[in-house]
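Only a single protein chain was left out; the remaining protein chains are all shown in position.
When the chains are written out, they are named A, B and C in that same order, and each has its own residue count from 1.
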Amino acid sequence: MSNDKKITIGIIGMGRIGNVHFNNLKQINNVEIKTICDIVATSDWLEKYSVREVVKDYHEVLDGPEIQAVLICTPTDLHPEMTIDAANAGKDIFCEKPVGFDDEAILKAFNTVKKTGVKFEVGFNRRFDKNFDRIVDYRNEGSLGDEQILKITSRDPEPPSMDYVRHSGGIFMDMTIHDFDMARFITNEEVDRVFVTGNVMVNDEIGKAGDIDTAIITLMFKNGMMGVIDNSRQAVYGYDQRIELFGSKGMAHADNVTDSTTTYSSKDNVAGDKPMFFFLQRYMDAYKRELESFFGAVRGEHDVQCTFEDGIRAIRLAQAAKQSLDTGKVVSVKDI
Amino acid sequence: MSNDKKITIGIIGMGRIGNVHFNNLKQINNVEIKTICDIVATSDWLEKYSVREVVKDYHEVLDGPEIQAVLICTPTDLHPEMTIDAANAGKDIFCEKPVGFDDEAILKAFNTVKKTGVKFEVGFNRRFDKNFDRIVDYRNEGSLGDEQILKITSRDPEPPSMDYVRHSGGIFMDMTIHDFDMARFITNEEVDRVFVTGNVMVNDEIGKAGDIDTAIITLMFKNGMMGVIDNSRQAVYGYDQRIELFGSKGMAHADNVTDSTTTYSSKDNVAGDKPMFFFLQRYMDAYKRELESFFGAVRGEHDVQCTFEDGIRAIRLAQAAKQSLDTGKVVSVKDI
Amino acid sequence: MSNDKKITIGIIGMGRIGNVHFNNLKQINNVEIKTICDIVATSDWLEKYSVREVVKDYHEVLDGPEIQAVLICTPTDLHPEMTIDAANAGKDIFCEKPVGFDDEAILKAFNTVKKTGVKFEVGFNRRFDKNFDRIVDYRNEGSLGDEQILKITSRDPEPPSMDYVRHSGGIFMDMTIHDFDMARFITNEEVDRVFVTGNVMVNDEIGKAGDIDTAIITLMFKNGMMGVIDNSRQAVYGYDQRIELFGSKGMAHADNVTDSTTTYSSKDNVAGDKPMFFFLQRYMDAYKRELESFFGAVRGEHDVQCTFEDGIRAIRLAQAAKQSLDTGKVVSVKDI
Partner (left out) sequence: MSNDKKITIGIIGMGRIGNVHFNNLKQINNVEIKTICDIVATSDWLEKYSVREVVKDYHEVLDGPEIQAVLICTPTDLHPEMTIDAANAGKDIFCEKPVGFDDEAILKAFNTVKKTGVKFEVGFNRRFDKNFDRIVDYRNEGSLGDEQILKITSRDPEPPSMDYVRHSGGIFMDMTIHDFDMARFITNEEVDRVFVTGNVMVNDEIGKAGDIDTAIITLMFKNGMMGVIDNSRQAVYGYDQRIELFGSKGMAHADNVTDSTTTYSSKDNVAGDKPMFFFLQRYMDAYKRELESFFGAVRGEHDVQCTFEDGIRAIRLAQAAKQSLDTGKVVSVKDI
């Protein structure tokens, strides 16, 4: 049974998302985290994390012959170089999104991965959310007929810190990139052109940093269908994550997720819980399922479910969106 | 076309419910209200109501040869006598619920109606609510399989006046009687025995008047299925009217009706409208549909949909419930 | 009491919508329909409609000195001329949407109405829908904070006849025009620019007639907020009419309206009713409330709630949308 084959891995980058994956891995059988790596790692991490090895230089992770796969959870600008080195070391790679900032570096990493033949998965966790997956189920079984309109509402509960905003690559690269990937994943179609309108409505500081915080993005697909994404950096009622796919035979609609199903009826109204506030809580299951899927691919049980190409195409959409915002015009989405 | 045949009617009793029917009749084609009757009627009602005749003595309504049907909307204790007189005058009768208080008088009226062959409908308006009707649709089409559990939640938004309480005949005769009728209507089965627990939890004055305001009534049906009604005289969040029928193949559940479908998501919660507060608003459509049904029966298009026998059986359930409350024991429901 | 003052009216045009208003008027007190007018009227309409006068030439309606107001329910191209004649005859006017097709004729009618000072209301019935009104309530009471994103989903249950399509003025003038009016009504803000993407996805015949059947319209408001409308001529699950207004303090969302609140739980799923299919059923209350509001304005109880200017501005949005679709560019919305 393939599940019996233990996979030994290393994690490069133990920031927030690195720790999320570390904790989820405890619940996944037959995967051992041998080494964790972070430039700020200290010797007491050996005990704190109960791992065999803690290093500061990621090359030491790649040197480990036992290590079959690595999770790259470092800042985005480091992704391409680490990907190249890991691929050349023959390690299968799970890399956080986006796959990089610099086009040339990204393509170099992409080509190295192709050449070396290692498995590479991008961490678009929302593909593994069971609510969104249900939409894909309905589409796959033909219940929706011809796809016609896609709608994605994606609003954060609160804006990130200004320091984060300044290094995020902008709203499209940091936040909408998830929605761009979902647009492709939910429809299984490619976007041809985009049109964007956006503004600073949440926090003037974001505008001063050269970014926007509220946007509506129209998607024109190659097959003639159309879509719209609406984004806000601040929905006071929580993390608003809804997707709707409308077709000739029906519509599938994934609503928000709440902490409980309990309502309170009073003299004022009938009130239920808000959408879950925190993205790690909202997508807790999805984060675990994406790792399980990665290890399934590493074991050869199925194809990689979110490829390097997917990672690049999401970036192409973000780049087109930025250009549309800047020019006020419809912009064609570049191929890889 | 039978709808073309105009029906001329009189309304006896122009209190609250008489006026409800009067207003609904404006929207019903081919029915003319020739005469209205009330002991407190005054001459200016001719203009106020735009009818041909206003009288104080109901016998004058019955004397009108043009009048084919009457609506009896007077206090309950007058129902049997008026029914007898109207039946003997050959008028079809729509009578408000309950059909009476005194058993002997009720049975005399029942026999007169049978003997004269006039049509007689009791005003259990909830039978004509489209939400509850959907449950019956599911049952009739076989989607529920064998019926197993019936649940009725029926809570008023606020208690009636103490004056009303004192003359209401008690909670079972005044309020639960609707639920007893629904129990029979929704299931199309007869109740064999009842068990009641009840208490005064809303207003001590109700207790001093010898009544209760909160009750749970268990229904044991002749076919072995079972049901439960829960009643309260005061649900602060509105008129709570839910019914659920559970069977071997599925469950149908009718939820409350609200003023709008609009929700408000804030930093506190996601809030929607309360259930409609006022029974005339909640059952507005049902009140109109019950009259349409009555006139359909008068025209011979279909049978009477809520018969005198239905009216009596609801009373038998109310009587058994009272006895169970008083004795703390299971009580068999009398036949007619 | 102002409600006591009877208003005598005429209806010009007794097609589908003329009959809708005729029937709703039966439930409105103190309004008498003296005359109905239609070019295909026949003498038996006197009895059929129980009115005092049936005419074929609308000038005869306007000649009636008793008549205080008229409802114009004729084809759109006739609206301006009839409006001018009615205004010059001193009649208050309720005119179906849109107020006309030809810009010059519309503006001439607009100026005549201004000059004569008669009251004029456009029939954008959705303004009187209680679900959408609730959104406005939340906005007005400040619960939404600064408005940021408006979303309107408006999908018909099935496409109109091809004959209708050919004379409708196009999807934006016939269907989206309601959504354009709602965009202004819900936000109380003006749209500065629009961008449209659209396609033929429902029925190729519509394309051959030079129209589209599926569209996404981005709205850029003067105050910086943004909105999106998505339209389809065919939602197989019913008439899909949802509006959402998102702001700095919260979000109000009006969901679809269904026939019943009843759900059916089976071994397959938990299923509820589809959205109401037919627009006359879905907006039945709104059609009645818009007339009540018009007569309130005629009596001077409040201002006209949907003015000639509102009618023109909706057309300006439709015109800009058409131009954006044709050019693929952002288009500024003309002033009146």
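Keep this in mind: a contact is a pair of C-beta atoms (placed from the backbone, for glycine too) under 8 Å apart; a residue touches a chain by one contact, two chains touch by 3 or more.
As the structure is a prediction and not an experimental result, all values here were calculated from the model.
Participant: Of C:D213, C:D273, C:E290 or C:D310, which sits in contact with the chain we cannot see?
Facilitator: Candidates C:D213, C:D273, C:E290 or C:D310; residue touching the omitted chain: C:D273.
Participant: Please pick, from A:K26, A:H167 or A:K208, the residue that touches the omitted chain in the full complex.
Facilitator: A:K26
Participant: Hey, which of A:I212, A:M251 or A:V333 is the one touching the hidden chain?
Facilitator: The single option touching the absent chain is A:M251.
Participant: From the list B:N29, B:T42, B:N199 or B:Q281, which touches the chain that is not on show?
Facilitator: Final answer for the missing-chain contact: B:N199.
Participant: Tell me which residue among B:E32, B:E205, B:D230 or B:D259 touches the hidden chain in the full complex.
Facilitator: If we include the chain that is not displayed, B:D230 is the one touching it.
Participant: For chain B, which positions touch the chain that isn't shown here?
Facilitator: 146, 148-149, 151, 153, 155, 195, 197-199, 201-202, 214-216, 218, 220, 224-228, 230, 232, 234-237, 240, 246, 248-251, 328-330
Participant: Residues on chain A that touch the omitted chain in the whole complex?
Facilitator: Interface with the chain not displayed, on the chain A side: 26-27, 130-135, 138, 143, 249-257, 259-267, 273.
Participant: Pick out the residues on chain C that sit against the missing chain.
Facilitator: So the residues of chain C touching the missing chain come out as 235-238, 258, 264-275.
By our rule, only the chains that are shown with their structure count from here on.
Participant: Most central chain by CA mean?
Facilitator: Per-chain C-alpha centroids compared to the overall one single out C.
Participant: Would you identify the chain whose Cα-based centre sits farthest away from the centre of chain A?
Facilitator: Most distant chain from chain A: B.
Participant: Report the inter-chain centroid distance for chain A and chain C in whole angstrom, where each centroid is the mean of the CA atoms.
Facilitator: That gives a centre separation of 43 Å.
Participant: Report the inter-centroid distance (CA atoms only) between chain A and chain B in whole Å.
Facilitator: Each chain reduced to its C-alpha mean, chain A and chain B end up 58 Å apart.
Participant: Would you kindly tell me how far, in whole Å, the mean C-alpha position of chain C lies from that of chain B?
Facilitator: 39
Participant: Going by the contact rule already set, what residues in chain C reach two or more other chains?
Facilitator: Expected reply: 249-251.
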